[in-house]
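Below is one structure, written out as structure tokens; the observations come after it.
The complex appears here without one of its protein chains, the remainder shown in place.
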Amino acid sequence: MNVIVEREKGLLELEARIAELRSVAAAQSVDLHSEIGVLEAKATQVAQEMFGAMTPWERVHMARHPRRPLGSDYLLALDAFDELHGDRHFGDDAALVGGLARLAGRNVVVLAQVKGRDTKQNIARNFGMPAPHGYRKAKRLMELASRLGLPLVTLIDTPGADPGIASEEHNQSEAIAACLTTLAGVKVPVVATVIGEGGSGGALALGLADYVIMLEHSVYSVASPEGCAAILWGDAAKADEAAARLRLTSDDLKKFGIIDEIVPEPLGGAHRDSTQTVADVLAAIGGALDTLAAHSPQELLDARYAKYRKMGAFLDTGLPTVGAR
Amino acid sequence: MNVIVEREKGLLELEARIAELRSVAAAQSVDLHSEIGVLEAKATQVAQEMFGAMTPWERVHMARHPRRPLGSDYLLALDAFDELHGDRHFGDDAALVGGLARLAGRNVVVLAQVKGRDTKQNIARNFGMPAPHGYRKAKRLMELASRLGLPLVTLIDTPGADPGIASEEHNQSEAIAACLTTLAGVKVPVVATVIGEGGSGGALALGLADYVIMLEHSVYSVASPEGCAAILWGDAAKADEAAARLRLTSDDLKKFGIIDEIVPEPLGGAHRDSTQTVADVLAAIGGALDTLAAHSPQELLDARYAKYRKMGAFLDTGLPTVGAR
Amino acid sequence: MPIPDWMRLPRANAPQERDATLWERCPKCSEMLYRKDLEQHLWVCSRCGHHFRMHASDRVHMLLDGEFQEIAAQVAPSDPLHWTDKRTYPAKIAADRIKSGLTEAIVVGTGTLAGQRLALGIMDFSFRGGTMGSVVGERLVRLFEHALHHHFPVVLFTASGGARMEEGMLALMQMAKSSAAVKRFTDAGNFYAVVLTDPTTGGVSASFAFQADVIIAESKASIGFAGRRVIEQTIRQRLPENFQTAEFLLEKGQIDMVVSRHELRDTLARLLGYVAPATVPA
Partner (left out) sequence: MPIPDWMRLPRANAPQERDATLWERCPKCSEMLYRKDLEQHLWVCSRCGHHFRMHASDRVHMLLDGEFQEIAAQVAPSDPLHWTDKRTYPAKIAADRIKSGLTEAIVVGTGTLAGQRLALGIMDFSFRGGTMGSVVGERLVRLFEHALHHHFPVVLFTASGGARMEEGMLALMQMAKSSAAVKRFTDAGNFYAVVLTDPTTGGVSASFAFQADVIIAESKASIGFAGRRVIEQTIRQRLPENFQTAEFLLEKGQIDMVVSRHELRDTLARLLGYVAPATVPA
């Protein structure tokens, strides 16, 4: 059960009533101006209270909202997109879609993790969890982008890489690991955007980038809050506490220097205005591409190495004074 | 039924009788000197008649002789060999073995197609017909050789690439095609040797090389004589005629410039002295590596391109006068 | 548009099933189709969508804005093996020239597609079953070298029964020769797309056909390494209907897209647009 879906029901009722009053007013030429004004003020107040300051756990649910714009919505909004299928060896993975695209006046290669909107779609797309042949298709297209000099744009939205038997048999570890070395070496700008759930290594496989954007209420985490809670407290119900501890929100991650930019969402979440949200994200990506276009391949590679080289928090002055010696 | 195996029976009987006489002579201190001499002369004469000039079809059978030294025999004769397994994605193919090796004082990466010696081994090694994951392991090791600066040594002995359902499902075409582009681009010397059957594209996948050696009675063909006869005459029994037409012997191929060196076999074929044959082949490879070692990576790449660039026989002066216009 | 030599070969004069009648029977659904209509519909059956094999010259017309500058047209087959089976190799070549109106199993050259210059190679099954011999290899390499020099993208249409037996190992070596040319071309950052048409097998599928950046297949085209019959003989059972079809390969992750012939030109135009933003005057 999604806590945001539950909580926004009251707001949706309020908005339905406003719409109803408006149509009554229009149809019967009654002046309901002040009644509507009161309800609108109320709706705004409710929305502010609900969404003005969300807990990390609420933001996890926002990131998983069933009406949140999906990878496929972004692909549809591109100026042009031609999907390229398959890893050439084993299969085509609908959970990780890639192709040639035009975005903000540039030709790019785009890679997007895509969840389904309903159960049927989710089964076809394996709930957005890529298999090894999905990551191998991604690697193929990363190399294509690098060779053709096309910038690489990735959209991240996955609970994690597929944890099934076949995926282990086909070496999921190597598939993700190979994406990471490939991204470390591509000679073109790489812009990654977390648009929903950034679930662990399966997300990072598309996330080693020159510039990383997060949609405001997306989350990006070393482990799912449920999994983390189960490990730490043997109790998945403490996921809300784990969500808070993991520092998985966009503002936390910006402070840690793990992401570079946050794209704000409409009050109440991206799904309240999907079209605008998608446009805002694509504009942010376009801006990043403009900046990166000024750099030579070698400059990009050096800057990318330097960026990840300094990631981490540690002491470098000998043993810290934690614990006894 | 192998025609060479059939025909050498008489010779083997003769040799057995000589050995028998020798042991009788030794055990009973009888002087059988002249009898043995007569038989030895006879054996030499028989061998000369049988093997002095073989037809292409006989040489096909020599190349397929059940006691011919196999890829595994060469690997065992290396100064050192550590097998590296698997394509990292799908499986390990026993029909195409690869690893790090020491040969003639050099560290190299070796790739060998390996048939079995008996039915059990042949099932394990799929009769020397590599599957896509075999060629992908080969590609991985070619890239490793190139990156580490280790020369690449390949040993070719296959009826052809595996033609099964799973191999088609896993894109046998692409697996072979990728070996070819990879070999075209490796920055190290490549020496290929046909030690038995060089069957079509499945053999060529290891055959794009700076220097190509053939063991005298090996064959290297665009199609199997049986397959060729079936296509041309609808009659696989005409394989002997096809074998002659296809020009698949080492001397023909040397004339066409397709191979660079022929390593002679003992009279009667490589299996008559496997140890010596294997040593001769390894020495020839060592010699080729010595020559190639003098060249820079760029020189190797340029020479390799030029070598294959000029392969083919065509007219370049307009339409030839074949047929009517 | 100046018509290249090979298009002037007396194809129409030869008695050939395709040219002899006003009507064609669809091999898939048996519908009788009026030949003029069929040409207009790019040789696609208007009833069942079956894609007929298509002549190289028809493909050129279908794809290019106008002129086709052929390359290496004068490169012609010789007979290095002095081959003969039921007929001599030269006799086969001569007969296929008349039958197909082509000088070899591939034509290569340059032109523009939707205003974008490209190097184009088209194989034709009607010449020696689209087999690859020395001429196919040489023409391909000259095309890739020309395209490399001018930084043109390359688009190839494949249709092939594999390596050409009558040239023996010289034919097999064309796999190596063309692969080396592809490698040089793509390593330099150039774009190479292939369209696999019915049928694409053997030495062609196992070399340049599967080395492209983007691999398209025409609907229902039969594509594979080993021939269907060889596999059936090996495994001693019948293969499923869709085995080695374009659609099967898409499902197995082997190709990027299956495209109907009607969409092919637009698809190629878009793909070229991604990699060659600067258009040339049409």
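Residue numbering begins at 1 within each chain, and the chains themselves are lettered A, B and C in the order written.
Here is the rule we use: a residue touches a chain if its C-beta (ideal position, glycine included) is under 8 Å from a C-beta of that chain, and two chains touch if they have at least 3 such contacts.
Predicted model only: the values in this text are computed from it and were never measured.
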Among shown chains, those touching the left-out chain:
A, B
Quick one: say which of B:V5, B:L32, B:V46 or B:L84 touches the chain that got left out.
B:L84
Among B:R67, B:R102 or B:R117, which residue is in touch with the absent chain?
B:R102
From the list A:A184, A:A279 or A:A293, which touches the chain that is not on show?
A:A184
Among A:N171, A:T193, A:S218 or A:S274, choose the residue that contacts the chain missing from this document, as touch is defined above.
A:N171
Listed in rising order, the chain A residues that touch the chain left out are 161, 163-165, 167-174, 176-178, 180-181, 184-185, 200-201, 204-205, 207-208, 220-223, 227-228, 231-233, 245-248, 253, 256, 258, 304-305, 308-309, 311-320, 322-325
Can you list, in ascending order, the chain B residues touching the missing chain?
80, 82-93, 100-102, 107, 133, 137, 144, 147-150
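Note that in this section only the chains that are shown with their structure count from here on.
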Out of every possible chain pairing, name the one holding the most C-beta contact pairs.
B-C
When the mean CA coordinate of each chain is compared with the mean CA coordinate of the whole protein, which chain is closest?
C
The distance between the C-alpha centres of chain B and chain C, rounded to whole Å, is 33
Chain A and chain C: spacing of chain centres that average the CA atoms, whole Å:
43
Taking the mean of the C-alpha atoms as each chain's centre, how many Å separate chain A from chain B?
54
For chain C, give me the residues that contact two or more of the other chains.
187, 210, 252-254
Residues of chain A that touch two or more other chains: which are they?
88-90
